[in-house]
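The complex appears here without one of its protein chains, the remainder shown in place.
Chains here go by letter, A and B, matching the order in which they are written, and residues are numbered from 1 within each.
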Amino acid sequence: MYEFNYHRPASLDEAKRILSGNDEAKLLGGGMTLLPTMKMRLAQPSDLVDLSAIASLSGIEVAGDSITIGAMTTHAQVAASAEVSSRIAALSVLASGIGDAQVRNRGTIGGSVANSDPAADYPAAVLGLNATVITDEREIAADDFFTGMFETALGPQEILTAIRFPLPKRAGYAKFPNPASRYAVAGVMVAETGNGVRVAVTGAGANAYRVSEMESALSANFSASALDGLAVDASELNGDLHASPEYRAHLVVVMAKRAVAAAGG
Amino acid sequence: MDDSARQHSGERISGAVGTPIPHDSAHLHVSGAALYTDDLPEPRGLLHAAVGLSPVAHARIAALDLGEVLQAPGVVDAMTADDIPGKNNCGPVVADDPVLAPGVVEYAGQAVFAVAAESVEAARKAVHLAKVSYEELKPIIDPVEAVAASSFVLPSEVIERGDSRKAIDAAAHRLQGRVSLGGQDQFYLEGQIAMALPREDGDLFVYSSTQHPGEVQHLVAEAIGRSSKDVVVECRRMGGAFGGKESQPALIACIASLLAHKTGRPCKLRLDRDVDMLMTGKRHDFVIDYEVGFDDDGLISGIRFEFAARCGMSADLSGAINDRTMFHCDNAYFLENISIVSHRCKTNTVSNTAFRGFGGPQGMFAIEHVIDDIARYLSRNPLDVRKRNFYGKTTRNVTQYQQTIEDNIIEDVVTQVESSSDYAARYAAVRAFNADSALLKKGIALTPVKFGISFTATHLNQAGALLHVYTDGTVHINHGGTEMGQGLFTKVAQVVAEELQIDIDRIKITASDTSKVPNASATAASAGADLNGKAAQAAAQTVKRRLIQFAAEHFNVEPSAVRFENNEVLVGGQAIGFAELVHLAWFARTSLSATGFYKTPKINYDRSTFSGRPFYYYAYGAAVSEVIVDTLTGEHRLLRVDIVHDCGKSLNPAIDLGQIEGGFIQGAGWLTTEELWWNEKGELKTHAPSTYKIPVCSDVPEEFHVTILESQANREETIHRSKAVGEPPLMLSLSVFHALRDAVASVSNYQVLPGLNAPATPESVLRAIDGQRAAG
Partner (left out) sequence: MPSTVSFTLNGEPVSAEVSSRTLLVDMIREQLGRTGTHVGCDTSQCGACVIHVDGVSVKSCTMLALQADGADVVTIEGVARNGELHPMQAAFREHHGLQCGFCTPGMIMSALDLLQTNPDPSEGEVREWLEGNLCRCTGYQNIVKAVLSAAATMRG
C-alpha cells in the first residue's frame, strides 16, 4: 500500500472541504473493497476521507412508502433491521448474503453502490427496486446511476449520502455466488413496483443492468414460467475464471426464475 | 503434585496410550499463545525479505538491473543467482531446482531475485522497481502437450503384469476413456516462512516452517557454501503443511539464509498468500487414459492405464509421487493383467510437489473411475462391481508390484459401513427420488480405500529420538518428526508416558531441531507416529532399562521384580515414586539421557523392477456419500456421509477422528471446489482464497458419521499396534465424486456414462448434465 493522508471528518461540510480541489482523494466507507485494492497497489489515492464519524450518514429511516438507508449503514445493520425485512424482505436477503459476517460488519451500502463493482449485490437492488441515490448535491435515479464497470454518475467530489428504496409490491433476489468470494457470478433482483416490473442483473455484465424482455414477460404474467424459453445473449457477458459467458447467461435466467419465486410469483 | 499424592490419584496415568487427550498445544492455540515462526520475538537488526517473481512462464532473462531496487528507501541489499556463494539448488532429490533463476525462467512465479529491507513493506515495494527484460520462449503448459513433445522431468515408467492386451481383447466387454483430474493447493493457513539468524563464525540458525528440518539444513548449508554442521534448523510447529512444507520450505529458507549470510544480519521471509500460491508447488494434476476388459459381472480381466502428470518445471518429489500413483491404481482391487505407463511431464508451471496422499489419490481416482464406468455400462450397482474385484485374502492377493497383501480387511470395513449407512435402502431411495424429481437429482456412492504405509524410498523409513530424564522426574523428549497440527507430538508424548508410566504433564515435547536429532526424514507418508513413536519408545526403554538395573542393584532384587506403574516404581513389594527413583539413580551416577532409533522392518523393494514389499502394511477405510444436484445450475450439496476407518489400535482416538474428518473434507474440496486455473500463457489465476475455494464450515453435511473401526489391532508390530492415519482418509472423498457421477447419470436414466472431470465444480457438473441430455 502507498502512503496517503488520512482524514476522519465529523461533518459532511468538513469532508467536502477536504475533497475540494483534491482530485486524487477517495472516500472511505467500510473499506472492504477499497483497502484490498490499495493493498494490491491497484489504487493510489492521495487522501482517504473516512466517513465513519459523520453520524448523519448512518441509519435506516422508514417513511410511508419508502425506506431510506444512510450510506454508512453496514450490511449487517441492513440485514438485522426488522423495518427492512418486514417491508422489503428481498433487500434483507440480499444484505445477509454479502461476503461473510465480518465483511457485513464493516462493509457499507454506500460504499458498495458508489463502487459499482460488476459483481457486487447492492447495484441489483438499487436498479431492480428503482431506488434513488441521494448525494450531497442531488438525487439520481437508479436508471441513470450505473454507467460502467466501477463507474457511476457520481461527480469526483460528490458524496453519496443515502439511498431511498420505494416499497415494492413484491420483490425477490437470487444469486449464484462465487463459491470462494461469495460475490455474485449472477444475481437477479426482480420487483413489481408502482411503475411496473423491473428485473436487474448483477455479476454478469460490466455493471448492473436491466433485462427488458424479462420485464415484459413478467408484466404479462408474474411467474417463473413466464421466463421459460427466454434466453440471454452470452456475447455481452463476462467470461473469466469464475464462469464462462454461456454459463452466466444460463444462470441469469435460472436466478431470475428463482427471484420471481422468492417474490411469491 | 508430589509423588505421595499421586499414589492415590487413580489407577492409570493421565495421557496413556489410547486415551483421547487434547492436543498438547491446545491451551496455547485457544489463547493465541502458541508461537508460529512469524510470532517469534524478532532479533535486533532483523531484515525482511521479498522476492521478485517471473511474470512469464518461459523466457531467457536478457537483462536484470536491480539499481533502483537498491536505491529504494529501506533497502539494504538484493541478490540474484550470481550472488549465491554455494549451490544454486533447493531440489530435494535431483539438483534441478534453482533458488533464484539462473538466466532462464521456467514458470510464472519463479523467484528471480530477492531483496532485504528494514521493513516488510519496504522490501515488497522495492521489488517492483527491478528492471528485468525477458526474451520469451515457447512454454509448454499442459501435460498432454508435454507428452506429445516428450517433455519430461524424469523418464516414463512402466509396470506390467500378465498380458493386459490379450486379456482385454479376449474380454466379453471393453471400455476405454480419458478423464482429467485437477491439482490442489495445500492452502496451509500459515504461509511459507523462514527466519535466518547469523551466529558466530559464519554459522546460521534457521527457524523454518518445515516438515523436513534436516533437508532445509542440508540445502541451506550448500547454498551458502558451508556444511551441515554450520547450520541448525528448528521448527516448533507449523500452521498446517499437508505436504506443502515437505520440500518447498527449502526455497524460502535458502532465500532468507542467503540474504542473512550476505548482509550479516538476521533475515525473515514470509510469503504473502498470493506469492505463496504462485511460487510454491501443489498436488499434481493428471490426464488419465484407460482401457479395460471385463466379464458380465464386471470382473476385470485386463486393464491398461496411461498417466500423464503435470510435474512442472523440475523433478522435486515427482518421481516418488508418480511411483505411488502406479502403486495405488489398484486401490482395493486385484488387477491380474495390468499395464501401467506413467509420464512425469515437464511443463512451464510451478513444480508440483507433495500433498497428502502423495500420488496415491490420483491412482485411486483412476481405478475408481474405471470401476464406476464398468458398473454403469453393465447397469449394475457399482458396489457389486467393486466387491467383485476386491483383493482376496489367500488368493488374488498379490499386487501389481508383487507385494502379498497379508492384512486384507477391506470386506469387513465395507460391510460395516454398508450396514451403518443403510446403503442398499438408500441406493433404492435415491433412484425412487430421481424418478419423481425433474430438477433436483440425488446420487450415492460407496468407495473403499486401501493405502500403503511406508515411504516407498526404503531408506527414509528410519527415525531418531532423544530423551532426557531430569532429577525431579520430569522428561524432555525430542524426535525427528515435526508438528503441523496432526497431533504427532501429543501421540509421541503418550507413548513415552505409557512406557515410563508417568503422567503426560511430566513430559515436555520440544521443537524439532537438527542439533538434537540428526538426519531425520520428512514428517510425511503418514509415518510420523509410526516412526517417531517407535524411536521415542526405544529411547524411553533404554533409560527405563538403566533404571531397572539400578533399582535391582540398589534394592537387591531381581530386575524382573521391578515394575513401572502409575507414576511409581514397584520394587519387590515396595512402591517408590518415579521421581524418587530417578533422583536415587542420578545420585548413583546413572545416565538418564538416551537416544532411540527405529527402522521399519520387513520392507524391501527394488525400484528398478518396481517389485518387492514397499509397504509395511495397509490402512483401510470406506465411505458412503450422498449428494443432491440442481440440474439447472450444477450446484450440489453433500447431504450425508458415513465413514468407517481403520486406525489399528488408535493411539489417540480423538486425534485420529480429527484426521479422518479433516482429511475427508480436504479431499472433497480437491474433487469438487478447488480449481487451479491457468491461462494459456501459464499464469495461475486462482492464487488467493477469493478465487480458490477450499471447503468452508457450511459445506460440511450436518449428517457426518465417522466411526473408527473397532478392535482391529495392526497385524504388524507397529507402535502399540496402531495404524497411520494422516493420508488415507483423504481418499474416502472419492465417494463424493462418485455420488456426483451417480446423480449426473440419473439425468439420462442411467443410460449414458457421465463425462465428469474433477474438480466437479457447478459449471463442470452442468456440462456433464448437458452431455447426458445431448446423448440421451
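Following the convention adopted for this analysis, a contact is a pair of C-beta atoms (placed from the backbone, for glycine too) under 8 Å apart; a residue touches a chain by one contact, two chains touch by 3 or more.
Computed from a predicted structure; not experimentally measured.
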item: Per the touch definition above, residue among A:G31, A:G59 or A:P166 touching the missing chain; value: A:G31
item: Which of A:P9, A:G70, A:G99 or A:G187 contacts the chain that the document leaves out; value: A:G99
item: Full-complex contact with the absent chain, from B:F187, B:F455 or B:W678; value: B:F187
item: Missing-chain contacts mapped onto chain A; value: 1-6, 8, 28, 31-32, 35-36, 38-39, 48, 50, 52, 76, 80, 99-103, 105-106, 180-182
item: Residues of chain B (touch criterion as defined above) contacting the omitted chain; value: 20, 22-23, 25-36, 38-39, 121, 186-191, 237-242, 272-274, 484-487, 654-655, 657-658, 661-666, 688-690, 694-698, 700, 702, 704, 706
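Everything that follows uses one rule, which is that only the chains that are shown with their structure count from here on.
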item: Gap in Å, rounded to a whole number, between the CA centres of chain B and chain A; value: 43
item: Touch list for chain A against partner chain B, complex; value: 1, 41, 176, 178-181, 241-244, 247, 250-251, 254
item: Touching residues on chain B, where the partner in the complex is chain A; value: 121, 128, 632-633, 635, 673, 675, 677, 685-686, 689-693, 761-763, 766
